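A single protein chain has been omitted from the complex, and every remaining protein chain is retained in its original position.
Moving on to chain A:
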Amino acid sequence: MEMKKGTLRQVLLITDGCSNHGEDPIAMAALAREHGITINVIGILEENSPEYHQKGLREVEEIALSGGGISQIVYTTQLSQTVQMVTKKGMTQTIHGVINSELQQILGKESTIEDLPPEKRGEVMEVVDDLGETMDLELIILVDASGSMEKKLATVQESLIDLSISLNSRIGFNQFALFAFPGKRDETELLIDWTPKLNSLTQAFTKISSGGITPTGPAIKAAIHEFTNRRSKRRLITGDEEEYSEGSGF
């Protein structure tokens, strides 16, 4: 299977759910998917959190489902490992999806990797693993900075540094950008501009002032905007066509 190696575009949304401002985050996730951007979501719980979180958790799952990504609910203590697991799985799932749609072009509508006999499936999976390891990655991290998240931000920060260790152990190249929502002035605020390594987080998080609203939808929209802007900017510079990236995930 010949495939052109492109760039994976992923969003990692870290929230405790319960968005209450602006566009519907589930709709925005669906829109992101149309742009070939995968939305992975981590819902953070506190050890003895009340029942109303149930609602927040459903939102977490639905955003990931419509954003074509992975979701995971987690207690603060297990955050680091979950963040890297979800990101990696999300990447694999995106590649898997792209390969499936290629298979369908070759073999017909209802063919997926699962319909292949186990031996062939193994070969395809090696390609998936290969791409996951070697493709370049652009990751936008959206951190919920609403009031209820305030106490968890230190752990979030730690887990993101840990994520950077994991991703930078890959062969492929990485670019990260970090947004918080709500921001000081706007619904979404850029805390760290595109960078290959996340180790300057300490200062970034002190800039956050936990606000009252939770504009999850607008944050996802901002991420889409950032990706498309970046893409068109790069096209201007390199004159690259990059037509295959539309809707295909790359």
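Heads up, the rule we're going with is that contacts are C-beta pairs under 8 Å (C-beta built on N, C-alpha and C of every residue); 3 or more make two chains touch, one makes a residue touch a chain; residues count from 1.
To be clear about the criterion, contacts and distances are computed from a predicted model.
> From the list "Cation/acetate symporter", "Branched-chain amino acid ABC transporter, permease protein", "Serine/threonine protein kinase" or "Sporulation protein YqfC", give the UniProt name belonging to the chain omitted from this structure.
UniProt protein name of the non-displayed chain: "Serine/threonine protein kinase".
> Can you name the residues of chain A that touch the chain not displayed here?
On the chain A side, contact with the omitted chain comes from 65, 68, 80-81, 92-93, 96-97, 100, 112-114, 117-119, 121-122, 125-126, 128-129, 133, 162, 165-171.
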